[in-house]
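All protein chains but one are shown in place.
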Amino acid sequence: MMHAVWLIPALPLAGFLILLATGRRLGDPNAGWLATTMMVGAFVVAVGVFFDLMGNPADGRVFQQNLFAWIPVGGLHVDVGFLVDPLSVTMALFVTGVGALIHLYSIGYMHGDERYPKFFVYLNLFAFSMLMLVLSSSFLVTFLGWEGVGACSYFLVAFWFERPTAATAGKKAFVTNRIGDFGFMLAMFLIFTTFGSLNYTDVLGRAGELPHVTATAIALLLFVGAVGKSAQLPLYVWLPDAMEGPTPVSALIHAATMVTAGVFLMVRVNPILDLAPGALTLIATIGALTAFFAATIACAQNDIKKVLAYSTVSQLGYMFLAVGSGAYVAAIFHMVTHAFFKALLFLGAGSVIHGMHDEQNMKKMGGLRKLLPITSGTFIVGWLAIAGVPPFAGFWSKDEILVNAYEKNHLLWFIGLVTALLTAYYMSRQVFLVFYGDQRWKVAADGKSPREAEAKPEHEPAAVKSASPAGHDPAADHGAHGDFKPHESPPAMAYPLVVLAVLAAIGGILRSPLERWLEPVVGERVHHVVSGAGTKVGLGVVTTAGALIGIAIAYSIYLRHRAKESSVEPLVLQRAWYADDIVRTVVEAPSRALANFSAFFVDAKVIDGTVNGIGALVRAGGGRLRRVQTGFVRNYALAVAVGAVAALAYAVARTT
Amino acid sequence: MSVPGAWYLGLGAMLFTIGAVGLLVRRNVLVMFMCVELMLNAVNLTFVTFARMLNDIGGQVVVFFVLVVAAAEVVVGLAIIVSIFRRRTEATADDVSLLRG
Amino acid sequence: MSETLPMLTLLVVIPVIGAAVVACLPRDDERLLRMVGATFAVVELLLTVALMFDFKAGEGGFQFVSQHVWIRSFGISWKLGVDGISLFLIVLTGVLFPLVIIGPEVHKDVKGYVAWMLLLETGCIGVFLALDLFLFFLFWELVLVPMYFLIGGWGYDRRIYATLKFFLYTMVGSALMLVGILTLVFLHQRATGNLTFDVVTLATDQSIASSTARWLFLAFAASFAIKVPMFPLHTWLPDAHTEAPTGGSVILAGIMLKLGTYGFLRFGLYLFPKAAFSFAPLFLTLGVIGIVYGAIVATMQRDLKRLVAYSSVAHLGFIVLGIFGLSQQGLEGGVLQMVNHGLSTGALFFLVGMIYERRHTRQIAELGGLQRVAPLFAGVFMLVMLSSIGLPGLNGFVGEFLVLIGTFVTRRWWAVVATTGVILAAVYLLWAYQRVFHGRPEGANADFPEMSWRERMLMAPLVALIVLLGVYPRPVLERISPSVRDLVAHVEQHSDFRQPAVAAGAAK
Amino acid sequence: MDWAVFVVAAVAVLVGALGVVLSSHPVHSALMLVMTLFGVAVLFIAQQAHFLAAVQVIVYAGAIVVLFLFVIMLLGVDRSENLAREPLKGQRPIALLAGVAVVASIFVLARHAWVSGATAVAGPADGPGSNVEKLADSLFTRYLLMFEMTSVLLVIAVVGAVVLARHSPSGGVRGAEGAE
Partner (left out) sequence: MIAQVEPIALPNVEWSQMAPELILIVGALVLLVAGTFRKDRRMATGACIFTVAVGAAAMVSAWGLWQDVGGGAGGARLAVADALVIDGFGVFLTITICSAVILGALLAHGYLVREGLESPSFYVLMLLSASGGVIMAKANDLILIFLGLEILSISLYVLAGYHQRREQSREAAIKYFVLGSFSSAFFLYGIALTYGATGSTNLGFIAAFLGTQTVTQGVLLGGFAFLLVGLGFKVAAVPFHMWTPDVYQGSPTPVTGFMAAAAKAAGFAAMLRIFYSAFGTQQLDWKPMVWVLAVLSMVVGSVLAVVQTDVKRMLAYSSISHAGYVLIGLQAASNRGIAGSLFYLLAYTFLIVGSFATVAIVARKGDNRTGLDAFRGLARERPLLAFAFTVFLLAQAGVPFTSGFLAKFYVISAAVESRSYAIAIIAMLASVVAAYFYLRLIVVMYLAEGQVMAGLTAPGVTDVRPVGEPEGAGGVAVATVVEPKVDIPVGAAIAIGVAVVFTIGVGLVPQPFIDFARHAMLLRL
């Protein structure tokens, strides 16, 4: 089975190619089913590979498969090949697993979209890229996947490109990611220069030879890449905007898989990181700060997806905190649980949006619990998981991270703790606003602002445009504005929610198996928690308490209305610390001015002006000389005479 | 005794220059042409003087040819002058300046 | 092979025969004219492909060499030969010319267009094949003439200005180069008593003083730098590209810019290894400036074609970087990138031309939302653009990556700055794409027709090659490798330069 | 004696030359030219070039100057010219400067010697035999080809004059042929 590993990415690739060629003919929903089948197939193969690998002894769980030489140039030899080890298989499993679920969900969600097949084209391409990323045997092929997922993210965020915001968000995502890629590329260059190879086995196997400075440099450069991809400070700005994409995209790419690629990369190169303690500290700090920073913003967002987006940023921060603390397993563990519950939350949110006819403003929701039973039930599971309430999955992973952070640095731990509190708070706020309280949408439906109606055209498709028997009858369900009533989603969307909810609930059990399983990868180098059991339990209690406090505060404000909502949603947080404005004025405006200056002054005036100036000079010179040619024969004779004098003068000079 | 050749040659140089300057400063084409004759005479004088100084008859022969050339030039030149200034009241070189630039 | 069939001479001669034949055909029958022209171009293409297959992959030296004395008293020969460096440029030439002859709309005088194109093909092939400096210079100058007429005759509003600028600018460079060539040849003669323009002989000999060689190198470099074009000698390019007809732009960008970089490789490095090495920092710097500056200026362009033109400045900067990085990877990446840029920028110009045919404007501001009405068109554009951005899996990445990694090995900091070009490329191209294709189509844009079958056929080979070279560049790379290895060895032999072990592959 | 002849002739030459340039009336210029020509003829004689002196007087004074006068009359341009007027700016000063420069340069160049130590090539100018004889001898030996070529020159003069006169309404140019 191990040799079939190439099938894992190949199946989505095949799906992509088939859909590219015949997608339009397959249409809605067959294209979706095809894509989903491919993903399921990939998942099955991944499971097979997993068991195969399990069969090996712990230290023999490495398998490398080379397909063909991709770039063989001099000392640089890069194969397209796969490295099968516990880490990559874990990643592959959850990418294909979660991916398959989201594919399935999308069949329903995207139903009725005019570019339905194309969506799955992109989705499959994304899955392929992501699998290349995680399974690759070399940095360069990882980079191939890395860039591939970035491009797919771009396509999918800008899927509804008619909306300027979507198009802009897609571009922003790509460009910001590219800034990170800059670091990744430099890291590869440095690795090649140092090791003469880009293969993981070569490089990581010889990591011990690295001088400290080089190790730090490589670690930091790779981290720059991770910061871009995983939306850490300061390159996180693209992720909230990326919510312009269809919700399954947000779930798959911007919550579960792509954004965790940075974490994966960090874990992948852990032997190098271990040689660079300074870099680790920086990573941990950035992670903690990001977690806290994003959490604060999430507290004041009204857009249901924006909250989740900032939450994702925040949770990714946790993962980097874990990485920075040397707790690689914890990072992966949190990545997995986060994938479960965040995908769940996103899909749930999508279901809500779907049910609310493209309404994303939580302030216009409320009391949906009864109307969307499956959605609300599963969403609540996700909420408890992310809030860190035991025994849900999120508690375990977050707890482990915080324990490790405590080991590393108390301050970082404290930030993490506060963030946990905030997390519980803003998620509770979301749940209360959406599923509890008054049914504010009854009012909102009539007064739906024209601007928003404008901004969201015929998209978020299934809700408005569906006319298929598989879905729901729009006339019956939606009718006129007057009898607007939110509704539950179709089964294709509901099943994945249920599955994910189960995983989010029980994901915590993976904790110790995962630790053992990943040991060959992170090896003995893994940080063993030195604190005693007492401390650990104590920390767990504190964390739980924090979560509960957060929930309580949210409860008192948003359900009991003990405080004015606006007072806890300051503008500065609503505007996300004005980050976008700062970027616009500090980065964008000067760059644009510089570009304008270069293009229209330096290039057009100075450089081209010089060129044209020389031409003009010749002509002007000609014009002046021309005036000497007066047409008077005596002038001409004078020229001859002067020429003769000059020649004579030379002769005179020559004799003296 | 006999005047040194240098004197003759100096005279020739001056004559040549007067002719050249004359051509430059006079506007009447005929006078300009006379100035060319002055220059040719200066050359003739120079040749003859050199012939004496070098004791070489060649210089004198050359003068003979120059005379012929001068005659031919005069014939053609005056014909051209006549053809262009036939209808004009002045034979002014400056009037002929249609072509320029 | 080379003895029985003068393959390379045929390559040079076939297009010019084609041009002559076309010139004799009646003016009115456009189909016939194109058919005949295309036939010659396709025959040429087949020959180049045959050449590629016959090419012995493991050998670094010149193959298929044919040599005939031409001007005895100057030691000038008709000497042609191909090696790994020129091979794929030849093939690229073979690929692009049939496309520009069949492809774009030609609004007047098809006969002239086809004939000039074929003549241009001869010139381009000649430059790539010539192994005699004089012959090289002849072809180098020859390409100017057809291009001059193509831009001037079939171009847009400011074509006269653009074509004159193009011609004169290039001539300035050639002027210096000719003096350089002659100086080299005569100094060589003085040293060895052998008057020859043969590149191989001159390169092997290396008898001239290194201070002189530096001057000579600069004389050559001036010409190449203009052709590339390198900052700050680039301003002819946007004008020429923008005003040229689609076919002209494709060839200009796809092939003629490569003449400059090819010149650096074949003549700069080969003839003056030591000087090239000593001037490497200068050219690396200019290359890096070109990358960054070209990208920045491209960002602000309002004309789509101009934008693509400036993107060429940036891309060519990468190639220059690779060349003067002087490592195996960099050089090989540079050579590959020449081909890549030819494909992707050529394709971009085709696409922009199609937009112009439909909308009669190239102003980005007047376009918008095209993806909605012409998704396939947009898709192809996207693919080509991503290739241009350097997305892994497409051809652009392989070259760019090799260039950067190769340069990093030898000239770290230049590579670091150059890598920012990767970011900038995404900025200007995506922004342009967004403005042209995203959003909602208004007015005339709403009636933007989808790609016709003919256009699809036109783009198909380019798209296929873009993907193929991105996924499986190995057949190309392994043909380039030996020649590049020899070139690096040549530079090492004649200068203080030593390639780091990792690049050469000795470390393994 | 020699000096006296030289000085007188030289003065005649220079005065005549200046007269040509400075006379406002073309007829006066022509007459001044005659004076120069005679002066030169005298200087020829002073240097044993008797034959040339004769030819000088006959051809130059007798034919060429007459021709000049003829044309002046023919064109009816025998009017005084205002010499003070010079329409071309800078022409005169530069011309004078150039003239001075030419004379000065020649003198400077010749300050050591006008002639080199070269010996006679075409045959000695003195010695036995008359000037005419020696001239003729040279003319028909060493300078034979040149002598023949002068005939071509004269043919051209004839043809040229005819061509130029052909389209003219008046037959004034006929006189040009008579000059031969």
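Labels A, B, C and D are assigned to the chains in the order they are written; within every chain, residues are numbered from 1.
Just so it is clear, a contact is a pair of C-beta atoms (placed from the backbone, for glycine too) under 8 Å apart; a residue touches a chain by one contact, two chains touch by 3 or more.
The shown structure was predicted, so the numbers you read here are calculated from the model rather than taken from an experiment.
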Interface partners of the hidden chain - shown chains only, full complex considered: A, B, C, D
Sites on chain A contacted by the missing partner chain, in the whole complex: 615-616, 618-626, 628-629, 631, 633, 635-637, 639-640, 642-644, 646-648, 650-652, 654-655
Chain C residues that touch the omitted chain in the full complex: 70-74, 134, 137-139, 141-142, 144-145, 148-149, 152-153, 158-161, 163-164, 167-168, 171-172, 174-176, 178-179, 182-183, 185-186
Residues belonging to chain D that touch the chain removed from view: 105-106, 108-116, 118-122, 129-130, 133, 136-137, 140-146, 149-150, 152-153, 155-157, 159-160, 162-164, 166-168
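One rule holds for everything that comes next: only the chains that are shown with their structure count from here on.
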Length of the line joining the C-alpha centres of chain B and chain C, rounded to whole Å: 65
For chain C paired with chain D, centre-to-centre distance based on mean C-alpha positions, whole Å: 69
Chain centre separation in whole Å, for chain B relative to chain A (CA means): 96
For chain D, residues that touch 2 or more chains besides their own: 88, 91, 95, 98-99, 102, 106
Interfacial residue positions of chain C with respect to chain A in the complex: 165, 168-169, 232, 234-236, 293, 296-297, 299-301, 327-329, 332-333, 369, 371-372, 375, 386, 391-393, 397-398, 401-402, 404-405, 408-409, 412, 415-416, 419-420, 422-423, 426-427, 430-431, 434, 437-440, 471-474, 477-478, 481, 485, 500-508
Complex interface listing, chain A residues touching chain D: 630, 632, 634-635, 638, 641-642, 644-645, 648-649, 651-652, 655-656
Contact set on chain D toward chain B in their complex: 2-3, 6, 10, 13-14, 17-18, 20-21, 23, 26, 29-30, 33, 36-37, 40, 43-44, 46-49, 51-52, 55-56, 59-60, 63-64, 67-68, 71-72, 74-77, 79, 81, 86-88, 91-92, 95-96, 98-100, 102-103, 106-107, 110, 114-115, 118-126, 131, 134-135, 137-139, 142-143, 146-147, 150, 153-154, 156-158, 160-161, 164-165, 167-168, 170, 172-173, 176-177, 179-180
